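Left out: one protein chain. Kept in place: all the others.
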Amino acid sequence: MDKKQIRERIAKRVAKELKDGDIVNLGIGMPTMVANFIPEGVEVILQSENGFVGLGPAPAEGEEDPDLTNAGGQPVTILPGGAFFDSAQSFAIIRGGHVDATVLGALQVDEKGNLANWMIPGKMVPGMGGAMDLTVGAKKVIIAMEHTAKGGKPKILKQCTLPLTAKEQVNLIVTEMAVIEVTKDGLLLKEVGRGLTAEDVQNATEAQLIIDPNLKEMDV
Amino acid sequence: MDKKQIRERIAKRVAKELKDGDIVNLGIGMPTMVANFIPEGVEVILQSENGFVGLGPAPAEGEEDPDLTNAGGQPVTILPGGAFFDSAQSFAIIRGGHVDATVLGALQVDEKGNLANWMIPGKMVPGMGGAMDLTVGAKKVIIAMEHTAKGGKPKILKQCTLPLTAKEQVNLIVTEMAVIEVTKDGLLLKEVGRGLTAEDVQNATEAQLIIDPNLKEMDV
Amino acid sequence: MKKVVSLEEALDNIRDGMTVMIGGFLAVGSPLKIIDGLIEKGVKDLTVIANDTAFPDRGIGKLIVNKQIKKAIVSHIGTNPETGRQMNEGETEVELVPQGTLAEQIRAAGAGLGGILTPTGLGTIVEQGKQKIKIDDKEFLLELPLKADIALIKAKKADKKGNLVYNKSARNFNPLMATAADLVIAEVEELVEVGEIDPDEVMTPGIFVDMIVKGGE
Partner (left out) sequence: MKKVVSLEEALDNIRDGMTVMIGGFLAVGSPLKIIDGLIEKGVKDLTVIANDTAFPDRGIGKLIVNKQIKKAIVSHIGTNPETGRQMNEGETEVELVPQGTLAEQIRAAGAGLGGILTPTGLGTIVEQGKQKIKIDDKEFLLELPLKADIALIKAKKADKKGNLVYNKSARNFNPLMATAADLVIAEVEELVEVGEIDPDEVMTPGIFVDMIVKGGE
């Protein structure tokens, strides 16, 4: 699989986690792609932390409104029935538990559900933006990321080594190789990518995986 | 003076304390009357804690809007340039120091600037409404009240005996008999009513008054 | 979930002993039709969180007179002598809260805050039983969030997704309460199609509103 296929596969699988009526915040980057794969008949309301609900697709070329962007600064649209608000209200929605699910990328995630995705000390410090509030506030935190870093280095660890974004908040990890649920007993491997075994996934994962007795193949 | 004359005199004198451009919250009852006596050329913006600025006069009969009342529930109007908001914003304005002056009635006020105006235990407990926030938040707290209670009982005391509305927040006391400033040294008698002496005022006041060397007659 | 419901369907959700927020300020901006429904249905032992208890014959005051409220958490009861009487005779519990603090407590619950620090009430009986926190030599009271099982609010206009627009001073506590309850029921004067309310003019986003009841004008 090339990069694009990998990213599409992850986004497609994450999209299946969303339920009709869910209020969802998609992080910048790959998580944004999830919007393109939401199943027929499922209507989710996308929240954009820069201040609205009802985030719609990108506008046609020439139709961009400079006052209407997503949290990544890209021109977007708002769907009928959407609403704008200020940043305090936006994060009241997020922190107050009114977002059903958030999808975020990760640098590292560990078996306790700890997440690190906002800085590599001395190297890359983009800042946490809204990620710390989203991970603490959303009812379900889904991590969408490639299974390993460059050179096959595991990103799913026994314990995160990078500064945390939030402590013990991740519920589900979706990669091109696997779907893994964070349980109080540890990481539960629920699905593996087509043609892969549980062992393949374990080999690319530092944390010990618990194999779900009903282990399935990822359907994407 | 009859009751009406007394109240008018107090309201007129309080009105002179307001400066052009001031944002002012007037309490229910006599303080509301202050709006009728604001001097020519002075424009104050009245804040109504139930959710707007730009409080205007009562509407003509038949013009009442059931969705537009003051904090006492009476039909009012809003002036051009006014704005509505919710109760959190209303008290953000009040508590946040964005109100220049509030005018409130009192059951008791004392030489430290303590105010009691929200309950008489076991007898009358209307509740504090917005009074506690107003006294703490407004830049200047003006008490507008009759100088004594029924039977000439002093209301300006050495120490309040009723449950407080706020501690050490009153700046000025205006009655039909006197204008008294609360200073860190005690109560400074600045003006006396026409035909009255400082001694007359002191006799109707429990707290010891400091006589301003420039003691004046109330000009109302 | 179907958002536009009948008064009966809405009332089915409100049961004895629940904690209910009710919007309005002296009955201005209160869901009067739903309140009348509660009276007809006779739901009792309610804990009510509201700005005030209005008047004996209007708004929340009717629930007081009808003895359906076990406890009222409000800032003011002066306009309803029956509330004072019930309180003094121990029939109804009344907790008086400064209005600005009440607004922030409700907002805090909706915003996922653990509490807020306010100077309001310092040196008064309001501080009883509360934690005081000193910041740079200035003291504040720690006030905790207030949430409810149900919020009953009133708006001028709603679209079918539940986006709300309030009218004039009838806004008051309604937008705050819409964020702070498990189930939010809005009584509205006018119901319009999705898309008819400009997203910039929405005062309460529809994501907060679970049910809409068409009320009188």
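Just so it is clear, A, B and C label the chains in written order, and each chain counts residues from 1 on its own.
The criterion applied here is as follows: a residue touches a chain if its C-beta (ideal position, glycine included) is under 8 Å from a C-beta of that chain, and two chains touch if they have at least 3 such contacts.
What you see is a predicted model, and the numbers here were worked out from it, not measured in a lab.
Every shown chain that the unseen chain touches in the whole complex is listed here: A, B, C. Here the missing chain is touched by one residue of C:G37, C:G61, C:P98 or C:P119, and it is C:P119.
In the complete assembly, the contact with the undisplayed chain comes from B:V53, out of B:V53, B:A71 or B:I142. Only one of A:G41, A:P66 or A:G195 touches the absent chain when the whole complex is considered: A:P66. By the touch rule set out above, chain C reaches the unshown chain at residues 104, 108, 111-119, 133, 135, 138, 140, 142, 144, 165-168, 199-201. Listed here are the chain A residues that touch the chain not shown: 48-52, 65-69, 71-73, 78, 84-88, 90-91, 94-95, 114, 122, 124-133, 136-137, 163-168. Those residues of chain B that touch the chain absent from the view are 21, 23, 45, 47, 52-54, 78, 80-85, 88, 91-98, 136-137.
We adopt the following convention: only the chains that are shown with their structure count from here on.
The chains touching chain B as well as chain C do not exist; no chain touches both. At the centre of the protein atoms shown, by the Cα-centroid criterion, sits C.
As a whole-number value, the distance joining the C-alpha centres of chain A and chain C reads 35 Å.
With each centre defined as the average position of its C-alpha atoms, the distance from chain A to chain B rounds to 56 Å.
The residues of chain C that reach two or more other chains are 107, listed in rising order. Residues of chain A found to touch two or more other chains are absent.
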